[in-house]
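Structure in structure tokens, see below.
For subunit A:
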Amino acid sequence: MICTQIFEMINMGIVVLDKELMVTKWNRWMETHSEIRAEQIIGHSIFEFYPQLKTKWFNRSCKSVLKFGNFSFFSQKLHKYVFPFKSVYSACTNFDTMQQSVTMGPLRDENKQIQYLYIMVQDVTEVAAYEQKLLEMNIRDPLTGVLNRRFMFCRLKEEIERFKRYGRSFSVIIQDIDFFKSINDTYGHICGDFVLKKFAQLNMERLRSIDLYTRYGGEEFCCILPETDLQSAQKLAENLRRIIEEYVFVFETSELRISMSQGVAEVTPDMTTAEELLKCADECLYQAKKNGRNKIVAKSCQREKLLPGQQNRGKI
Partner candidate 1 sequence: MVMIHRILIVDDSPVARKMLKSCVPKDREYEIQEAGNGVEGVEKYKEFSPDITFLDLTMPVMDGYKTIPEIRKINPEAIIIVITADIQPKSIAEVISLGAFTLLKKPARKESIQDAIEQAELKINNTVKQI
Partner candidate 2 sequence: MNPDKSLFSEEQKDILQEIMNIAFGNATADLADVIDVYVELSVPDIELLGAGELPGYIVKNLQTYSQTVIINQRFLGDFKGSGFFVFPNGAGHDLAAILEDSNPQCCEAIPAVSLEKEIIMEIGNILIGACVGKISELLNTSVIYSPPQAIYEKSVEFNRFLKSFDPANTVIAMKTVFRFQQKDIKGFILVITDYESIEWLKDALDKFMESYQ
């Protein structure tokens, strides 16, 4: 009597399937979220109402529960959800479907033989949203909203691995806003922040969806351009240079224009770390500044093969 009430009132879904995967129990939580009444579904195959469950992983789990008495755990991370329900938390999260943590286990008779399996469904949408937010905060720069430096290093490492494995080239552009300090000094830090935000936005709008835009330092940004060689990266840098040069930043009653210097570098086969690539781009940036600012310098940092006794003097 009490158990039946608990079964119906518990704040999680409970489904019981027999060995042929026919539904034998469907509690009130399941009724509410599926809009399928128990009388409608009991006695029918679960796949009749949820054909999308006819997958290898679902089959595997049911079989392991029925054959071994195993407990299957479906994490939200891998599966997202098992039953496509709407969440009460949908309004304030990015998820249109309820995110679920689901477990499956055996139910035995008096002789300890497994006759049924239970499926328990928990709504973890709120937790998943929170986790997502934390992840985002971890990889983004709080001021500009672009990806942060930590993420940049992580990603560059991945790209280099990919280059080593598949040979797909990529390039980076390091941008440095010219005379940024004087903007802060002349117009104040709030204006400085505004300029940074707008600057990042202008660049991002121009990049492709596969490109990554990250904040490298105070007034330095780095574009990671997959599947891009040095020449194409240089062309892109020139486009960005022009956009920034021409744009009029309006802050309160002031109008101001800025420019940026850029260093462009492409990954080369002798590079093994992100630092090596960034160093190359940095050297180019330094040269761009020396050349008068509002300039782009792009070069290949492929090291020449040394003869014994020779020193690498580098090529700038």
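If you want to know what made the cut, all candidates are chains of the complex that A comes from, given by their letters.
Side notes on the structure shown:
Basically, a residue touches a chain if its C-beta (ideal position, glycine included) is under 8 Å from a C-beta of that chain, and two chains touch if they have at least 3 such contacts; residues count from 1.
Here the structure is a predicted model, which means the values were calculated and not measured.
Candidates 1 or 2 all come from the same complex, and the one touching subunit A there is 2.
Remark: subunit A residues 52, 55-57, 60-61, 63-64, 67-73, 75, 77-81, 103, 105-106, 108, 112 touch candidate 2 in the complex.
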